[in-house]
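Take a look at the structure set out below.
For this depiction, one protein chain was excluded, whereas all remaining protein chains were kept in their positions.
Take a look at chain A:
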Amino acid sequence: MVDTILETEGLTKEFRGFAAVSDVRLQVARGSIHGLIGPNGAGKTTCFNLLTKFLPPTRGSIRYDGRDITGMKPAEVARLGLVRSFQISAVFPNLTVLENVRLALQRQRGGSFDFWRGESLLRQYDDRAMQLLEDVGLTGYARHAAGQLPYGRKRALEIATTLALDPVMMLLDEPTAGMTHEDVDRIVTLVKRVAAGRTVLLVEHNLKVVEGLCDTITVLTRGRVLAQGDYATVSRNPEVQAAYLGTDPSIAGGTQHV
């Protein structure tokens, strides 16, 4: 019996009649690295936004860690340890790299509504923040504005910020999108390392990335689950090959919705 941490049932999202995601049943095993792949416009990011509550589903339910989170707000889901990253590198550009990570660590003290207290209070998190930055190789950038970092480093900072919340489950939206080869390798190694003791759901466009990384892969096309299994099983599936190589227009047509 597999211990499932995240489970969806009949998850559907329609935009004015267009079903971006329809009837998706997804089961993510605790402690695994689960890949969600598919061609452009397959509904990966929509699916992702549904799981993290950034979009309300039209139909269906989402269960996380034994509780129904379908009706929850995104901030609440984050507080339960289900933390996401974004496709476009989501940093706080005018804050320093250190402050970026510290903002996540600051969550430990609750809402931080105390506007009358000094910022020096937050220095208690500096050491932990520096550790996290060291983990992703950003020590030298701690005092720089996050917006000035090169693209690959921003992604690394994002992962450090996400990790700072000590998430039970991380959802990474195309962590290697738009990266050079060296950067991709570094991020893959990083994800592998930080996945220890956590569950990771990874949205990827790039099949090569998921190959060495994911325990289980779910393939989406045109909003539906096409196949599920480990890399070997999925990559041999003729429908999956067709969807990726575009040999069969009825399956590969997903791109037109981008």
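Couple of notes before you dig in:
As a working rule, contacts are C-beta pairs under 8 Å (C-beta built on N, C-alpha and C of every residue); 3 or more make two chains touch, one makes a residue touch a chain; residues count from 1.
The rule is short, and it goes like this: contacts and distances are computed from a predicted model.
Per the UniProt record, the absent chain's protein name among "Branched-chain amino acid ABC transporter permease", "NADH-quinone oxidoreductase subunit C", "Ferredoxin" or "Cytochrome b/b6 domain-containing protein" is "Branched-chain amino acid ABC transporter permease". Contact with the chain not shown here comes from a single listed residue; of A:67, A:109, A:193 or A:236, that residue is A:109.
The missing chain, though absent from the display, is touched by one residue of A:52, A:70 or A:199; that residue is A:52.
Interface note for the absent chain: among A:21, A:83, A:179 or A:195, the touching residue is A:83. One chain of the complex is left out; on chain A, the residues touching it are 52, 54, 73-76, 78-79, 83-86, 90-95, 99, 102-104, 106-107, 109, 111-123, 126, 143, 161, 165.
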